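One protein chain omitted, others in place.
And now, subunit A:
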Amino acid sequence: MDLTTNYMGLRLRNPLVASAGPLSQTVNGVRALADAGVGAVVMYSLFEEQMRREAEKMAELEEAHEDSFPEALSYFPNVPYSSDGTAVTSYLRLVESAADAIDVPLIASLNGATLGGWVKNASRLADAGASAIELNIYLVPGDVTVTGSEVEHRHIEILQAVRESVSVPVAVKMSPYFSSVGNMCVALDHAGADGLVLFNRFLQPDIDIDRLEVTPGVTLSSRDDARLPRTWIAVLRGKVKASLAASSGVETPSDVVKYLLAGADIVMTTSSLVRHGAPHAGKLLEGLEAWLTRKELTLERARGMLAVPRDADPAGYARTGYVSALEKAKSTYGALR
């Protein structure tokens, strides 16, 4: 069955993409994902801040005890190394080897903080063999002084700078927490985004009530997490030039199908692969094919079948969805007060 898909101009053998996550931290991991049949692999994120902190830390450590004791004016030989510390070099090497090791596109993911860092590293990633760059614009939550328009402006600025510095496609993985998500997507589309990945998951900390501790909130996504991105993909389908990538809440083949029906060009998953191992990708694809066969649909026909029609009133559509949700709930749980 023909599952080939166009994602930002890249030709993928199918619409299932392994998103940034722990499985893509080694060449073997990336190879396993490709072997499992995915259409493309997004590498885990290179964090620019982390890398700058590391370089700073290394320099600080090197000079921490210098010039304090007459017999030892220093403790390390003068070794010329990159000011990025070890993180960037390791990442670039991984991109290079992983891109070589697989025959599907490898997308590098960049999580940056400064404009200069974004631009420099994006072009280095492209040079190292990444087929595309995914910008993970993840502003640290909790800062109450930054205005919404500042955040939006920052996204556009970063995207434009990177877009100008590389020739490979550039996707933006965005957060759902804009006051007008759709408008932001359109703005990014206008600013040159080749793809929009919906959504980044905001890692919220948890509280351990026994130990009275705040614990870091890294959790795998669950199926319900797919509803929000699916809604927005359905809305955006046909309204932006950029490819649409769905991310979050993919566990079974039916989740893949739902996203495609809503209008996603590709469907990304990490959590299910972490839970069940890379070969699970094969099962998702088999399920997709089985569904298409059962419904006697091609992928092209199925994609966007249940998207919001281009001429529909988006508010009305959303309202309709809300009303039907209430109706459904009523029939399931009894009358609501």
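In the analysis below, contacts are C-beta pairs under 8 Å (C-beta built on N, C-alpha and C of every residue); 3 or more make two chains touch, one makes a residue touch a chain; residues count from 1.
Please note the rule applied: contacts and distances are computed from a predicted model.
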Per UniProt record, name of the chain withheld from view ["Carbon-monoxide dehydrogenase medium subunit", "1,2-phenylacetyl-CoA epoxidase subunit B", "Cytochrome c" or "Pyruvate:ferredoxin (Flavodoxin) oxidoreductase"]: "Pyruvate:ferredoxin (Flavodoxin) oxidoreductase"
Subunit A residues that touch the omitted chain in the full complex: 52-53, 55-56, 58-86, 89-90, 93, 211-213
